[in-house]
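Omission of a single protein chain aside, the complex is shown with its protein chains in their original locations.
Showing chain A:
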Amino acid sequence: MSEIILQIDGREVAAESGMTVLEAAQRAGISIPTLCHHEMLEPYGACRLCTVEAEVRGRTKLVASCLYPVEKDLIVRTRSEKVDKIRKMILELLLAHAPEARGLQGLAQEYGADKNRFEKEPSFCIHCGLCVRYCAEVKKKHAIEFVDKGTKREISFIPEIAAKECWNCKECFPLCPTEALQAAFVLTKELAFFSLSSEPVPAE
C-alpha cells in the first residue's frame, strides 16, 4: 500500500491508498459526524451527514466522506457554511421522524437543528440500514430487509426467518439510533411468530 498525503482542514494527513476520506480523518483525530457508517460494515453512504467539501485540481464538490477515496493532493474541508447547512437540514429532516432519538440529539445541538422545523411524522426509523446490513453482512441471515421504495421505504423483519433466527441474536438492537428496530421486532413477533412456529415461543 502506498502512502498518500492529503490535506484535511488545513492539516497534512497521511493515508493509504484505498482508504476513504472518513478513515483518513478519523486516523488523524479529525471527527466527521456519521449516522449510517459502521466499521464492521461495508460503506453505505445513505445518511449523507458525513458530507464534506473535496477540492480536486481547483474544483470543489460535495462528497460523502465515508465513500470518497483518498487521493494525492486532495484538499478536504470538513466544516464550511455549506457543509453545516446540509448537516443541519439532514438532521431536521430526520428529527421529524424521530424527534427524541438519542443518536440525533447531540448532533442537533451542534448544528443548531430545530426538531420542530418539519411537521412530526413519528415513524422512528431513520433508514440508516445498520440493522439490515448487520444481519446481512455479519450474521448472513437476512432476517430484516428494506421493503418498498421512495418515500414508502421501510425496514421489515421477514417473519419466516426472524422467527427462527432472532431470539438468540438481537445483536442489531444496540446498533439502532432510534427505537424503531425494537418496535418493528415486537410488531412482527406479535403478528406473525405464533402462527409460524410449531414449538412454544420461548419466553423473552
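Quick notes
The rule is short, and it goes like this: a contact is a pair of C-beta atoms (placed from the backbone, for glycine too) under 8 Å apart; a residue touches a chain by one contact, two chains touch by 3 or more; residues count from 1.
By definition in this document, contacts and distances are computed from a predicted model.
For the chain that does not appear here, its UniProt entry gives the protein name "NADH:ubiquinone oxidoreductase, NADH-binding (51 kD) subunit", which is one of "Sulfur carrier protein ThiS", "NADH:ubiquinone oxidoreductase, NADH-binding (51 kD) subunit", "Translational regulator CsrA" or "Anaerobic dimethyl sulfoxide reductase chain B". Among A:A14, A:M40 or A:L62, only A:L62 touches the chain left out of the display. For the options A:T34, A:T51 or A:T188, the residue in contact with the chain missing from this view is A:T51. Residues touching the missing chain, restricted to chain A, are 45-49, 51, 62-64, 67-69, 82, 85-86, 89-90, 93-94, 96, 118-119, 126-127, 129, 146, 148-153 (touch as defined at the top).
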